[in-house]
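Report on the following structure.
Note that one protein chain of the assembly has been removed; the remaining protein chains are unaltered in position.
Right after this comes chain A.
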Amino acid sequence: MTVMEQRGAYRPTPPPAWQPRTDPAPLLPDALPHRVLGTEAAAQVDPGLLRRLYAELVRGRRYNAQATALTKQGRLAVYPSSTGQEACEVAAALVLEERDWLFPSYRDTLAAVARGLDPVQALTLLRGDWHTGYDPHEHRIAPLCTPLATQLPHAVGLAHAARLKGDDVVALALVGDGGTSEGDFHEALNFAAVWQAPVVFLVQNNGFAISVPLAKQTAAPSLAHKAVGYGMPGRLVDGNDAAAVHEVLSDAVRHARAGGGPTLVEAVTYRMEAHTNADDATRYRGDSEVETWRAHDPIALLEHELTERGLLDDDGIREAREAAEIMAADLRARMNQDPVLDPMDLFAHVYAEPTPQLREQEALLRAELAAEAESEGTAR
């Protein structure tokens, strides 16, 4: 009988040094997404936190609407809206301490704003005046990342470096459901688990990678299940339940800070708008699906909880909306001013010291600009 024929009966004896992990059960996510709002657990949440989450959600929704409008006016080249996903964005920003780092993807402008970044600076990339409109060190927000999942290993490296230096810093990295198919997702999770780096991965599963639905993206029972293979806990959470996302991320951040290593959190949510203004979502999803999710709106869920418990009244709601309007008006006014650009910036930050070749090109552009200015002067 060959080895192939005795399959089933054949059990290789592992060499003594190799011991399989026997504790996969604690790593497995729950079968259903964790929820807080509308359950008894909601009563345990600090009312102050719920009110803060609410104010940020309302502001975030308004921010998404304003940025989308700016796109239609041609003020932004593109805007990937996070409408419907605000609970994830806001919770991601609020669970972090000042010393922690956030690693956003291109759709996570709102998380950066909720963390304190100037709304105009957050839109620089999308307006097109520079790639990153802020100093990442100021609020500890890495540049908005356009290639998928490539920011995840950065988060791991930063968290690892911080721990090597003895700093009590956690990195939180955001990625979409499509990004989990990328090789960098795998490598980042593997490095994080092997190094036990203090990093939290938040997958915002919004149902589609542009047009490709989750079922065509993965055969895993859930994206949170992917954690098990790396040896880290996976958590599944209702991504429209701001209190639940905040709780699960807080747990994960606490776990990481205490030296427990990384966690993979999958937030199940939905992108209410198209991928960007360049996308036609009607080609790949029906209105009824969108309406089902509209009934599960993150702001409505939280508003219902707060009003039911007498923690929010009409005045409170109006207050939140007014604050959001003030932010939107300010954003609109400042975005309607043309940015002042210096073409010589093209050469300023390629290297610490420009190469001789770049100096030659710099001189060429300077001469072109001078000639341009002169001919404009003559024309006048």
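In the analysis below, a residue touches a chain if its C-beta (ideal position, glycine included) is under 8 Å from a C-beta of that chain, and two chains touch if they have at least 3 such contacts; residues count from 1.
Basically, contacts and distances are computed from a predicted model.
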{"item": "Name of the absent chain as recorded in UniProt (options \"histidine kinase\", \"3-methyl-2-oxobutanoate dehydrogenase (2-methylpropanoyl-transferring)\", \"Metalloregulator ArsR/SmtB family transcription factor\" or \"Acetolactate synthase\")", "value": "\"3-methyl-2-oxobutanoate dehydrogenase (2-methylpropanoyl-transferring)\""}
{"item": "Identified contact with the non-displayed chain, of A:Thr150, A:Gln204, A:Thr263 or A:Thr276", "value": "A:Thr150"}
{"item": "Touching the absent chain when the full complex is considered, from A:Tyr54, A:Tyr79, A:Tyr106 or A:Phe191", "value": "A:Phe191"}
{"item": "Selected residue (touches chain absent from view) among A:Val90, A:Leu117, A:Ala159 or A:Met327", "value": "A:Ala159"}
{"item": "Identified contact with the non-displayed chain, of A:Ala142, A:Leu214 or A:Ala320", "value": "A:Ala142"}
{"item": "Hidden partner chain, residues of chain A it touches", "value": "130-132, 135-137, 142-143, 147, 150, 152-162, 164-165, 171, 183-184, 187-188, 190-191, 194, 345, 348-352, 355-357"}
